[in-house]
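Below is a structure I'd like to ask you about.
Omission of a single protein chain aside, the complex is shown with its protein chains in their original locations.
The letters A and B name the chains in turn, as written, and every chain counts its residues from 1.
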Amino acid sequence: MKINRRSVGMLRSAAVLVAAGALVAACSSSSSSSSSTTSGSASSGGATKTATSFAQSNTLSLAYTGGKAGAANSSLSPITIGYVNQQFGNPSYPESTAGAALAVKYVNAQLGGVQGHPIKLSTCFVATEEDGQKCGTQFLNDSSVNVILTGAMTVGNASLYSVVDGKKPIIVGNGLTAADFTAKGAVTYMPGAPGVVEGMARYITSGGLGSVKSVAVVATTDAAATDSAKLLFTPILTAAGIKVTQVFISPTAQGADVQSAIKAAGGTTADVFVPITPVQGCISIYNALKSLNVTPKVLTTGLCFGTPLVKALGGTFPNGWYFGAYGVNYFMPYTSKVPASEQLAAYEAVVKQYNPAMEYTGFAGPTYGNVLTIAKIYNQLGTSATSAQLASSISGFTGPQWGIPGTPVACGKITALFPVICVGQMGIEQFKDGKWSAIADSYNNKMINAFAG
Amino acid sequence: MAVLSTKGLTVTFGGNRAVNALDLKVEPGQLVGLIGPNGAGKTTTIDAITGFVPSQGRIEFKGEEIGSLSSTARARKGVGRTWQSSELFDDLTVLENLQVASESVSVGGFLRDLVRPRNDDIDALISILDSLDLGGTQGQLPTELSHGQRKLVGVARALAAKPAVLCMDEPAAGLDTEESQELGKRIRALVDGGLPTLLIDHDMGLVLTICDYLYVLDFGQLIAEGTPAEIRADEKVITAYLGQSASTEAGA
Partner (left out) sequence: MPRKIAVLGAALLGIVLLGVILISADQTQAVVLGIGGGALIAAIALSVTLNYQGSGVVNFSAGAMAMYGGYIYYGLRTNGQLFLPPIPNPLSLIEGLAHLFGASGFSLPKIPVFIQLASSSGGHEAYGTIIKGAAMPIWEALIIALAECALMGLLFHLLIFRPLRKAPVLARVVASVGLFIILQAIVVLRYTSSAQAVGPILPQHPVALPRGIRLPSDQILLVGIVIVVTAVLWAVFKYTRFGLATRAASENEKGALVLGYSPDFLAGVNWVASTVLAGLFGILVAPINQSIDPYTITLLIVPALAAALLARFRSFWITMFAGLGLGMMSAWIQLISNKSWFPKAQGSALPGLTDTIPFILIILVLVFRGKSLPTRGAIETIKLPFAPRTKRVLPASLGLAAATFVLLFIVTPGWRLAIVNSLVGAVICLSLVVLTGYVGQISLMQMALAGISGFTLSKIADAYHIPFPIGPLLGACVAVGVGLLAGFPALRVRGVNLAVVTFAAAVTIQDLIFGNPAWSGFKGASVAPPQIFGLNFGPNEPWTKFFSGGQGLLPNPWFGVFCLIVVLLLIWGVVNIRRSRVGRQMLAVRSNERAAAAAGVSVSKTKILAFGVAAFIAGIGGALSGYRFGSVSSQYFGAVPSMLFLAFAYLGGISSVSGAVVGGLIVSGGISSIVLTSWLHVSDQYTLLLAGIGLITMAIFNPQGVAGAFRTAYESFRGNRTESLAHLPLEMSESKS
């Protein structure tokens, strides 16, 4: 039953299609509060990773940011990044802040800061729409802040963008709602949910899942999800002559409602079944399919990698499901042939070095990568870079983004509908018989061009 | 022609007939009493006449059938009433209580009031208060008044609406004998001043003294009607109602 947790649940529904972070950085093990071991379920996840040493990670990271090895000089004036994140509210994404803080600590300790100057976060947390405006005003008025980075926000983001209004550049860490992908003067170095969803449609039409005549979609009822399904996913399939049936459920629908929705969409009989829901929805859908005693071909987003699902399944993933994401994941074996995979491994080494207990999955990784990118851009421009210079470098950044394999990075040129999105490639992986395998991603060099119609 | 009359007035509560086929009349210039023991259906009769309980049968006001009108519409036509427990608007001053009854509202008036509120002539209301010995209380809140004064404000509020007939529900309840007699005089004066009235009260002494005509109810059934003298003598009334109390109260 679901009725209207939307009231608050809608906030979270965000997660919906979206959730850039989770898309890349599916959580393997870490638990909520107390403990976490990085090995956790990785073994049961089926992949064995080759560890990257801290020293190797320094080399890789220095190569990325263009900094000098060693610590920053703490007596020099700091470079301030305005950092906004949704925290202490419902929902909240504290792991993003942990990722940002880790990156700052690491850059200042090992990568020489920005030309010797330490970088520093000026943080502003949001829990309400009013807070977003407050943070925007605060950073606009603060002359030491020339670039703004967001963690993940489902509330307060619209008013933040409206206040900043392109006057200072914004890097959207993890886009969650419509506003994140349409904001003026903002960029995100990821394909975002729109890219992932559209890429999934293209993968189906390209015949990747065999001959498909009918597709069943169950998506959550928030505007972002509904619109994505309607504007991005369905048209591509319909144009290819595939019959699509969409049914919408509340973001927190469970049990009988989900079974009904799957049946109403024809999920039990269609060639491919596509759930587009946050992780709780994935659990419900997994359970509903089990109760219905059917095993359709399931293609879903990386949101379904989430920890609760893994826990609910006793440490594994739904067998045979295909997952659309950014084209790398923590479960695949590390390989030096894929830079993004190497970077993820380097990030994990940094986590192990400084803060092994932190929630390193979810939005933490992408935010970490964004701080490195800001350091890189500052290193190029120098410490006295103005907002305008930063804005032009940020929108002109050609990548590749740390930890994101998609190329090219070309802000404003990927899709007219979502000018914020700077990367148009996504990837698909499958979990089958206890093993992850590359279907069309960076590991087999078959990344999908999501927006290339 | 009667100002107010009912024909076959019947009120049912869940299969129980609280009032059964009651015919009564209030002629111009008359003070009509409605009496009966507790639960006889007196208040229910007034509720039915003023539109607060659904009823069957005819209710006529100046020859016009009003049984299908809302209670508000009946009040506006001129059927006024008071309540057993006063039921004043406790958030409003005494004067405001009267104003609520005397004023009418229009959309234009509302919009004008939004910009600049305007009060109708309140002299008429003050004189109603004065006539009931309530002069000087107009700025007070009902909760600051004595019980007797509250009762009178209830009457004053009913009068402020300029009714053509008034139904009074136990105006003397809770008053002592002296207050009650004083009230009786005022009611008589109102009727003599041209306001026909239907009066319910427990105080038999009061009712029998001041009324012109009486109806007696028991279990919703009309058991007798007539002048006070006729009622005093009626066997059925004596057994049903006066029986035990006639000796004490009627003599008072």
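Please note the rule applied: contacts are C-beta pairs under 8 Å (C-beta built on N, C-alpha and C of every residue); 3 or more make two chains touch, one makes a residue touch a chain.
Given the structure is predicted, the values throughout are model-derived calculations rather than measurements.
Trainee: Among A:263, A:297, A:352 or A:413, which one is in touch with the chain left out?
Mentor: Result: among the candidates, A:263 touches the missing chain.
Trainee: With the full complex in mind, choose from A:78, A:94, A:113 or A:406 the residue touching the hidden chain.
Mentor: Touching the chain that is not displayed is residue A:94.
Trainee: Looking beyond the chains shown, say which of B:10, B:71 or B:181 touches the absent one.
Mentor: In the complete complex, the chain left out is touched by residue B:71.
Trainee: Please identify which residue in A:316, A:335, A:430 or A:449 touches the non-displayed chain.
Mentor: The missing chain is touched by A:316.
Trainee: Could you tell which one of B:26, B:88, B:155 or B:217 touches the chain left off the display?
Mentor: Touches the omitted chain: B:88.
Trainee: By the contact definition given up top, give the residues of chain B that touch the hidden chain.
Mentor: So the residues of chain B touching the missing chain come out as 43, 47, 50-53, 70-72, 75-76, 80-81, 83-85, 87-93, 96-97, 99-101, 103-105, 109-110, 113-118, 120, 141, 143-144, 157-158, 161.
Trainee: Mind listing the chain A residues that contact the chain we can't see here?
Mentor: Looking at chain A, the ones touching the missing chain are residues 1-12, 29-37, 39-41, 44, 87-92, 94, 125, 127-134, 137-138, 140-141, 154-155, 158-159, 162-163, 165, 178-179, 181-182, 221-224, 226-228, 230-231, 245-250, 252-257, 259-261, 263-266, 279-280, 283-284, 287, 291, 293, 306-316, 417.
Please note the rule applied: only the chains that are shown with their structure count from here on.
Trainee: Report, in whole Å, the distance between the mean C-alpha point of chain A and the mean C-alpha point of chain B.
Mentor: Going by mean C-alpha positions, chain A sits 75 Å from chain B.
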